[in-house]
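With one protein chain held back, the other chains of the complex are shown just where they sit.
By written order: A and B. Residues from 1 in each chain.
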Amino acid sequence: MEHILEVTDVSKTFSLRGMFGQSKGGVSAVNGVSFTLKSKGTLGIVGESGCGKSTLARLIMRLIEPDQGQVRYKNEDLLKLGGSDLKKMRKRIQMVFQNPYSSLNPKLTILDNVAFPLWANGTGRAAASTQAYRYLDAVGLPKSYAAKYPHHLSGGQRQRVAIARALVLEPDIVIADEAVSALDKSVQAQVLNLFQDLKKEFDLSLIFISHDLHVVEYMSDDVMVMYLGGVVEKGPKEEVFANPRNPYTQALLKSVPSVDLAVRKAPETELLKGDLPSPLNPPSGCRFRTRCMFAEARCAQNVPALVEVGEGHHTACLLVHEGMAAVQNL
Amino acid sequence: MVAFISKRLLLFIPTLFGVSVIVFLMLQMVPGDPVNTIVPADATEEERMRVTRELGLDKPIYVQFIYWLVHMFQGDMGTSIIKRLPVSELLLPAVGNTLLLAAASAAVSFGLGLAIGVYSAYRPKSWAASLFNVLGLAGIGMPNFWAALILIGIFSVSLGWLPSSGMQSIGGGGLLDTFRHLILPTIAASLTTLGVMTRMVRSTIAGLLQQDFVFALQAKGAPAGKVLRHVLKNGMPTILTVAGLQFGYLIGGSVLVETVFAWPGIGQLIYQAIGQRDFPIVQSGVLVVAVAFVLINLAVDSLHAVLDPRVRHS
Partner (left out) sequence: MATNVQSIVPDAASAASLPKQPSQAAERWRAFCRRRAALVALVILAAIVLACIAAPWLSPYDPYAGNVKERLLPVGSAGHLLGTDEQGRDLLTRILYGGRLSLLSGIVPVIIAVILGGGLGIIAGYFKGIINTLIMRTLDILFSFPAILLAIGISASLGPGISNIMISATIVFIPPIARIAETAVKEVKKEEYIEAALSSGAGTGLIIRFHVVNNIFSRLFVYSTTQIGICLMLASGLSFLGLGVSPPTPEWGFMLNNLKQVIFIDPIVTIVPGIFIFVTSLALNIVSDALSDVLDSKG
């Protein structure tokens, strides 16, 4: 399958400054992340909060400038673009944000919120409104909502508006950053299905970011697991969920409450110990080793590379590469 | 905390520099040639040139500024054009008188403001609290120069109880005489601050009275006095900050009250100097008060940091 987006070795470190502007080290938010997004495919990115998923999305959007790396959209490196070229390319990728209460301008009507991206790209007011109506309709909002303000709408409705706004520029790629996390379960389901429908209708490629494994499993073709700014495992959804190789992925899957029983089963073995380390001072070697059940001395010395362990299935774990029985048998 | 205060001190220097730039610029805005205000109208061209050179007015403006700044630092504020006296000699006693009035007003408005504010917070539904609330608003909305006129009308003109102008009776008088002269200006100057303090103390204390630690103390059976002590201790950083700023305003706002009561402070000095176009006095007077204001702010910030650990760690 053809790749529409190719992200290579993207990194971002936020520098911290002290009282008098001196450097006080940095927070490594995203560290050498690479992935590809298949055309018309959905990539799910999963990880705990603070693992750099949202920063990664903003790096691709160039809402934050990366320190290094490449973001190739149809073979054009977006990070090298500037000025009007950037503006032209920018609308090829749009984003749906996490918080439906912050992502809509409370002082603009629903219609204007959706139409604004068109104004910004030189469309006249009347034409922009017509277009905005069409997309409000596409996300299932009745016409009568157009003149309302965001505070009249529920969270799920707002998120529909946010989706309409992301689509109005007719992008090829939509990045949904925790787009359903703030919603109630029942509303979540509707919005997820809406994404599925719109994806087909408008031939979209999706990057779906969530801390919720169910959501990612439901939505994605491919999955990428992040931990503390880096990729620990990625591959086709079936592979990763059925046959997780990285101890972190295994721990995540184990800690998910069983849906069928609708009650959380106590895990037989606690696979995650301790808290997330500070990204200000990440552990040496494998970043996950401080919380890993299987960590050995060498994990502190060597940084594990992503190695292919199955058809398109990559994982970054020294122990897996060396073939450790305990890990494989889990 | 030392770091916090030293950072404030470090900011103090550019602020002071900026303040002096602005005061210097004010003089530059004065229309017309300043030489004209010094030399007689029939002065010869040579005479004018001599004065221009003496004042350094033939130099570029930044050189003039540096001269001026250096002189200020040495305490040489120039010479009054009208009174032909060194400005510093005129300013010094005036600063003392202004501080006396400001201190008296501060004592009245802070003391009363605290008492009324605490009372109103404890009895928010009482008629007295509503009355104080309205009076507080009135105090804030009342121009102090008008309050001064009313006070003179009532207590000097109609009742004849208190003197209406100056700091001492003709022929001089003792401390008591000065005190009698101080009463009306103090009341006029403190009304606005009293209004601000009352409202602020009331809302601060009322907010604290709703907090869990108060309920905990009351549940333990602590006497009302002890509860109040705890509440005041918690409210003090806020109250002192506002009080400190208000003290600055009392000094700055003294110009109008001093003018009405002919109180020989820095405000009146500036007022007279404006009328006589005696700009060295206006300039130095404004600078002195502004520097005092900056210093008070610095002191308030530092005090706040001492009292409230959250500030210095933020």
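Heads up, the rule we're going with is that a residue touches a chain if its C-beta (ideal position, glycine included) is under 8 Å from a C-beta of that chain, and two chains touch if they have at least 3 such contacts.
Note that the coordinates shown come from a computational prediction; the quantities given were computed from them, not determined experimentally.
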{"item": "Residue, one of B:L27, B:I82, B:A206 or B:L232, that touches the chain absent here", "value": "B:L27"}
{"item": "Option touching the unshown chain, where B:L209, B:L269, B:V282 or B:V300 are the choices", "value": "B:V282"}
{"item": "Option touching the unshown chain, where A:K74, A:R134 or A:H152 are the choices", "value": "A:H152"}
{"item": "Residue touching the undisplayed chain, where the options are B:L69, B:I140, B:L162 or B:I183", "value": "B:I140"}
{"item": "For chain A, residues in touch with the removed chain", "value": "58, 61, 63, 86-88, 90-91, 93-95, 97-99, 102-108, 112-113, 116-117, 119-121, 140-142, 144-145, 148-149, 151-154, 156-157, 160, 162, 165-166, 169, 185-190, 192-193, 214, 217-218, 259"}
{"item": "Hidden partner interface residues of chain B, rising order", "value": "14-15, 18-19, 21-23, 26-27, 29-31, 137-138, 140-143, 145-146, 149-150, 152-154, 157-158, 248-249, 251-253, 255-256, 259-260, 270-271, 274-275, 279, 282-283, 286, 289-290, 293-294, 297"}
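Just so it is clear, only the chains that are shown with their structure count from here on.
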{"item": "Geometric centre distance via CA averages, chain B-chain A, whole Å", "value": "57"}
